[in-house]
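What you see is the complex with one protein chain gone and the rest in place.
And now, chain A:
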Amino acid sequence: MVSSSEDATIKVWDFESGEYERTLKGHTDSVQDIAFDHHGKLLGHREWVRMVRVSADGTLLASGSNDQTMELREHEHVVECVAWAPDAASAAVNEAAGGDNRRAAHAGPFLASGSRDKSVKCVAWAPDAASAAVNEAAGGDNRRAAHAGPFLASGSRDKSVKIWDVSTGQCLATLVGHDNWVRGAAWHPGGRYLLTASDDKTLRVWDVAHTRCLKTLYAHQHFATSLDFHRSLPFVISGSVDQTVKVWECR
């Protein structure tokens, strides 16, 4: 994954090298939203690339760019963020393509992308384990897991976080609490918790099933722009416009 700024030109795109695979496993988000001097020429983008994601095996790259295109799909506007769907999700997502993309889940075959035309700042696919919690959050008679997923969380300029069932295009839950744009979202691998980073300088931990904020961390001096979970260890990293990256231990 690429996280660098001004000097990040060609080297950063060399994602197949061993060095970068290592980075891939640890930090998988850009440190700052202002880290955009990657010139998109290598990918055919005409404008700055805002965000890149490397697929799990490190051989494919998805990119979102100011030129209003994404790999497979066109937005009406600047593409803010992209995320790879887990393999299991892709079939369902295919069916949903063309579904409800009013606010967030503009889903291409393998990608979820948020675009500034609808003011989505970040998206994150829920792990399979999240199904129970998400269904509980959706309320109603869900003893039989009425919503099949795959599920996607999105953070927005409207300060809210929403959880979507991508197969039907429905918004299942809205998490309200942040005081400013929500810039980053990541699921706890266990599926019960969602973490978000916001321009209100905080990180929040959400209890998904009860759509409630469990914990607010006053994390940074300036906008908190990104965060990610360590794949196997109980650590969270967050990046901010205050030019720091912080590592948090989960307990």
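Please note the rule applied: a contact is a pair of C-beta atoms (placed from the backbone, for glycine too) under 8 Å apart; a residue touches a chain by one contact, two chains touch by 3 or more; residues count from 1.
By our rule, contacts and distances are computed from a predicted model.
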Identity of the absent chain, which is to be given by its UniProt protein name, from "M-phase phosphoprotein 6", "Glutamate--cysteine ligase", "Vacuolar protein sorting-associated protein 21" or "Platelet-activating factor acetylhydrolase alpha subunit-like protein": "Platelet-activating factor acetylhydrolase alpha subunit-like protein"
Sole contact to the chain not displayed, among A:173, A:197 or A:227: A:173
Touching residues on chain A - with respect to the absent chain: 33-34, 36-37, 47-48, 66, 102-103, 116, 119, 138-140, 158, 160, 162, 170-174, 180-181, 199-200, 222
